[in-house]
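Subset of chains shown; positions unchanged.
A and B are the chain letters, set down in written order, and residue numbers restart from 1 in every chain.
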Amino acid sequence: MTDTTGWRDLGFARLDTSRAARTGDPEVVYGEGKNPEQTVALLRTLHDEHPERAVLATRLGDAARTAVRTTFGTAADIDDLARTVTLGPLPQPSGRVAVVAAGTSDRPVAAEAVVTARVFGAEADMVTDVGVAGIHRLLAVRDDLDRADCLVVVAGMEGALPSVVGGLTGVPLVAVPTSIGYGASLGGLAALLAMLNSCAPGVVVVNIDNGFGAGVHAARVARQAGEHR
Amino acid sequence: MTDTTGWRDLGFARLDTSRAARTGDPEVVYGEGKNPEQTVALLRTLHDEHPERAVLATRLGDAARTAVRTTFGTAADIDDLARTVTLGPLPQPSGRVAVVAAGTSDRPVAAEAVVTARVFGAEADMVTDVGVAGIHRLLAVRDDLDRADCLVVVAGMEGALPSVVGGLTGVPLVAVPTSIGYGASLGGLAALLAMLNSCAPGVVVVNIDNGFGAGVHAARVARQAGEHR
């Protein structure tokens, strides 16, 4: 393992170790396409570089989560719904993110957003099953939404939820399409297109199933708001 | 002009004159791609075949509507918003269709659905500007929707309105995507896909901007309900 200015070479990958200095947040391990050994090695290196604050790995399969559990024991915080691992203490939260999910099947993506937002420094919680076909469930939590500094709205199928939420409140809102659906849902493209065409002003969108990206943006927005309070 | 069993040959087209006998409703003139003379000739032939009830022409450009006005005078009922013409007395309505449009720009398609539903034998009226980004406008007309025998819900952009309406009422509902939008709305495909993926059960869909098709289906559904009352 060679150490170089700005990155660390692990043989199979070079970690960007100056990212926290540049952007305020360390690099994150994206687990898809990596074997358990690589995931563990990357997590350990990241943790060594940033012992004072939690580091994150996402999209971990069963084998990778088991390897993490064996290696780090209770030091690692494993979320089986979100398929994430965090290592090290969470930062003191600043600002609040509310993650809203349309249906039961959207929960894993919503959970990834919640975990990510916490690692990136914001308070975060989740409201689920407030899909537009039962609008009364959404109206019941409206005050909750208004109190957040940033909203993450997760939906599959027709992806209509962000438009309805965005018409009820002016809180900054990130929409996350999920790959939930069948037939002409095209693996989430239908929901993605719907969200990009939202008639509610100011709705911004991330890639299909990208709870992580939504969590990063929302945490940055929320903690900016919180820092100044 | 040769007359043959089941159709009439006008040289440039053969009209299906047995359609009313087979399906209960006469053939309709689709104006796009036809010149004003052809449109007038087809309308006249249809009217001659069915003098007792209104016949319909849709998608008429300015020139065709002017030619119709010149030829038939006040006998023709011309709707400039819907771009339709009807000739002959409307049938006695049976059952009621409510056409709901999300935004101002969806009105022409909604108007085509209203005219069509009337020609096909149902009572029909229109509610507009009840888009999902201002859900209070929709909740205010909820009872109106419940009283209909069939709903036609017209929306462009993200096409979310049918899902919300379909969650509020169990009245049979036909969704019409419109080509309103820009960027990745893809000429209405985004709204079409959203409606096909609606999480509200029983939403059925017609082609982009096809107010005519929605009107036909809705009228048939409504008049069946009305006939038996």
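One rule holds for everything that comes next: contacts are C-beta pairs under 8 Å (C-beta built on N, C-alpha and C of every residue); 3 or more make two chains touch, one makes a residue touch a chain.
These numbers were taken from a predicted model, which means no experiment stands behind them.
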Identical protein chains across the whole complex (2 displayed): 8
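Everything below uses one rule, namely that only the chains that are shown with their structure count from here on.
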Cα-centroid distance, chain A relative to chain B, in whole angstrom: 45
Interfacial residue positions of chain A with respect to chain B in the complex: 102-103, 131-135, 157-160, 163-164, 166-168, 181, 183-186, 189-191, 193-201
